[in-house]
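Certain chains of the assembly are absent from this excerpt, and the rest are unmoved.
The letters A and B name the chains in turn, as written, and every chain counts its residues from 1.
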Amino acid sequence: MLFQVEMTVKLPLSMPAEKAYSQELQRSGKWHHLWRVADSYSNVGIFDVKDNAELQELVSNLPFFPYMETSVKPLCSNSSSIREDDS
Amino acid sequence: MLFQVEMTVKLPLSMPAEKAYSQELQRSGKWHHLWRVADSYSNVGIFDVKDNAELQELVSNLPFFPYMETSVKPLCSNSSSIREDDS
């Protein structure tokens, strides 16, 4: 189940701890995409989790979470999408 | 080059004309992802275009464009992303 999470943090995001944690989640398939919003401190992530609780757990364990502003949107597949699984 | 475009339109999005147009762009690789924001009239699209002009052209030719509220964010790859091409 997909969630779009925009994370804004006024610190250089790609610190070792943050990078390692997020790459591990990406490899596990929980974190499908991670883009930087050009010219800002924001990043857009597409998470694929079992339920809300897992989203809460994964995001709140980001090392930078205490310094982040986050906004979340629950996504679901669109009947016009040509992707089967919409990963 | 990726852009995230959120499109809100108070009409059932998946009308034939709209669906055909968007699926053609998806097959062409210009429109990577199309999700519905659950419980709302908004959709999130990830476009992959040559430049701003192409983005303007593709989105403004959506049949529903005159009835849409859109907000665009230019994306770029994030140093923590494990995806090479970040499609």
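Just so we're on the same page, a contact is a pair of C-beta atoms (placed from the backbone, for glycine too) under 8 Å apart; a residue touches a chain by one contact, two chains touch by 3 or more.
Bear in mind the structure is a predicted one, so any value in this text is a computation, not a measurement.
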Practice problem: Given the 2 placed subunits, let me have the overall number of copies in this structure's complex. | Solution: 10
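Heads up, the rule we're going with is that only the chains that are shown with their structure count from here on.
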Quiz item: Using the average of all C-alpha atoms in each chain as its centre, how far is it in Å between subunit A and subunit B?
Solution: 19
Quiz item: What residues of subunit A sit close enough to touch subunit B in their complex?
Solution: 2, 4, 13-14, 18-19, 22-23, 26-27, 33-39, 42-44, 46, 73-83, 86
